[in-house]
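The complex appears here without one of its protein chains, the remainder shown in place.
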Amino acid sequence: MTIRIENLSKRYGDFVALDDISLNVREGELLALLGPSGSGKTTLLRAIAGLEPADAGRVLLTGEDASQLSVQARRVGFVFQHYALFRHMNIRENIAFGLRVRRGEARWPEARIRERVSELLSLVQLEGLESRYPSQLSGGQRQRVALARALAIEPRVLLLDEPFGALDAQVRRDLRRWLRELHDRTGLTTVFVTHDQEEALELADRVAILNQGRIEQLGTPAETYDQPASPFVYSFVGAVNRLPGEWRDGRVQVAGLDLAGPAGDSGSGSVELYVRPEHLQLTQAGEGWTATVLGSQRSGPRQRLWARLHNGDAEVEVELPAGPAAPVHIAGAEVRLAPVQYGVFPG
Amino acid sequence: MSEAISAVIAFPSENPQLYTQSASENARDSFHKRRAIASTTEPRWIQVLLIAVALLFLLGFLLLPLVLVFVEALSGGVQAFVSAITEADALAAIRLTLLVTAIVVPLNLVFGIAAAWVVSKHEFCGKRLLVSLIDLPFAVSPVVAGLVFVLIFGAQGWAWPLINEGWHFALPWLGEFTLQLPKIIFSTPGIVLATTFVTFPFIARELMPLMEQQGTDEELAALSLGASGWQTFWRVTLPNIRWALLYGVLLCSARAMGEFGAVSVVSGHIRGRTNTLPLHVEILYNDIGQSSYGAAFAVASLLALSALVTLILKAYLEWRHGESLAANHRH
Partner (left out) sequence: MAAESASIGRFRRRRVLPGFGLSLGYTLAWLGLIVLIPLAGLFVKAGGLGWQGLWNIWTEPRVLSALKLSFGTALAAAAFNALMGTLVAWVFVRYRFPGKRIFDAMIDLPFALPTAVAGIALTSLYGPSGWIGRWFEAIGVKVAYTPLGITIALIFVGLPFVVRVVQPVLAEVERELEEASATLGADRWQTVTRVVLPALWPAILAGFGLAFARGVGEYGSVIFIAGNLPGFTEIAPLLITFRLDEYDYASATAIALAMLLLSFLTLFAINTLQSKLTRRGR
């Protein structure tokens, strides 16, 4: 199923949650809605499900205007952040719930419902636990039950609201991989919300980065990381150094260094240069900035360096490969740094 | 990979409070509290219907009797009203009711504080049993409450000899003594006892959950700073529970003044002597005679007024100091 969001807006009193958002979700893709709290990502997800009526704009599910559809009729599988499992029902009853509330012709015969439940239990690897109650399961197990329950109704799209937020790190990593496998196996269009950029970048086919109710960038994880479209995306996804500079004769002057504008742009006025630590390289004398090393720290296969530029006193963080052949930098030493990839934005 | 997942350690029970809400979630929540969500709430007409049914029920069933009391009280005119409540027997009933309340409430107050203190700040086996026992008077019919005291102190009770004749005994060198209990049944002490029984758990139950929730940290801090037990109690514990205490005293007084069944059994209904206000209302109501019907309501309106005052004060306390009262209100 495809989802098309057209000019969706939503406010809560004075608070603007969604600001004229438009987005296309492709058939079978795994899309992440990434952003800090308050960015509107959960609101957007709930709007797709019909749990939040929008003030303006519309949602089209496979071309059909969903504003005519109630939550019940949309057939979206929604997995809540805190699972929302029915505590007074056991696992089997929870998973079968969506099938049991169907009426009339849509209702499945009992045998088929039971079969589906077993199918799902083995899909989420919880066979043997169907008679247990949610309170008797761990967080990760509850999460899988919530997933199975949403999948039981054969939804057209799967929506997950911070699915791994309440779990500890190791469980989160395992479930991430597992979700990706599940998605590849079922081919179901999936949209999930997260504030964890590592999660989004690792899992998704495409990422939509939201900030204050707007989409700052929509692209593959690689695109959002390597070619951030805005200062916000630069800062939110990965670490970044920011240096002030200005346009001069079609080139950017930053701390005494003359750089080409990215992608041949040109402009005027003051700017900020955004460059990731791993995109700063050591150069020979005569090129790049001169800087004094403030300190360094070894971190696994990488080495982190802090240095102060001579021109302007800005401090930067540099990430360099480490290992037996790599040079060791001690505080006070002088190095020369040059950015190999960067973004320039009006400052 | 499935082993990795199934080897997951049991996650400690999710504590939703640990998840702090973002500004947008707060905005969304407060917004939702003001607007209904499309398909996850009842259709508008059902809401209106349910509200109407509930409110009509409350108005017609609960409020109407109260209104009737005041209407009937004043039906004979203000003059009749005043004379009804200033009549000698009525005044005696008022005095007795106030006297009994003034004795019972402080007694139960001290007990309530002691019981709440020992239950909520200490660990000991049998604690649950103790709490259940304190709750017993709630499960007992007021008439049965009166009955148990008649069984002991009534004319055929086993303490009767002590009351009627007293207990004569002799101590060496000091001479003879007689221990004689005052008349309990058909007299004020009986009314006090019965009322104490019935209102026994009120203050304790108001304080217990609150004090338990507050924990012992502050008291321990006070002790570590050198305060004595009593100082800790007066300066640290009491101020923390003062609103719940007031609330409990309010409930206890209201119930003490209005107690009917238990007092009816032990008092003997002697007009002017052992009649409390509720009993006086009963007598007036059962009297044949036009004026006594209105008089009954006139006297009843005094009690109804005290009930109203109780409710208003209660609502005020909850509004202003809601967080200082117990988290769960179980009456």
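Chains here go by letter, A and B, matching the order in which they are written, and residues are numbered from 1 within each.
Keep in mind that, in the parts below, a residue touches a chain if its C-beta (ideal position, glycine included) is under 8 Å from a C-beta of that chain, and two chains touch if they have at least 3 such contacts.
All of these numbers come straight from a predicted model, not from anything done at the bench.
Peer 1: Please pick, from B:Ala115, B:Ile203 or B:Ile241, the residue that touches the omitted chain in the full complex.
Peer 2: B:Ala115
Peer 1: For the chain left off this view, which of B:Val148, B:Leu162, B:Leu181 or B:Leu246 is in contact with it?
Peer 2: Result: among the candidates, B:Val148 touches the missing chain.
Peer 1: Quick one: say which of A:Asn7, A:Gln72, A:Gln297 or A:Asn311 touches the chain that got left out.
Peer 2: Residue touching the absent chain, from the options given: A:Gln72.
Peer 1: With respect to the chain omitted from the figure, which of B:Gly76, B:Pro137, B:Pro189 or B:Gly248 is a touching residue?
Peer 2: Candidates B:Gly76, B:Pro137, B:Pro189 or B:Gly248; residue touching the omitted chain: B:Pro137.
Peer 1: Which residue numbers on chain A touch the omitted chain?
Peer 2: Contact residues on chain A toward the absent chain are 49, 51, 70-72, 74-78, 80, 82, 84, 86-89, 97-98, 101-102, 133, 135, 149-150, 152-153.
Peer 1: For review purposes, identify every residue of chain B that touches the missing chain, sorted by number.
Peer 2: Residues 32, 34, 39-43, 47, 50-51, 53-55, 57-58, 60-66, 68-69, 72, 110-111, 114-115, 117-118, 121-124, 130, 133-134, 136-144, 147-152, 154-156, 158, 193, 196-197, 200, 216, 219-220, 223, 228-229, 232-233, 254, 257-261, 264-265, 277-279, 281-282, 285, 296-297, 300, 303-304, 307, 310-312, 314-315, 319, 328-331 of chain B touch the chain absent from view.
FYI, only the chains that are shown with their structure count from here on.
Peer 1: Based only on mean CA positions, could you tell me how far chain A sits from chain B in angstrom?
Peer 2: Distance between chain centres, rounded to whole Å: 56 Å.
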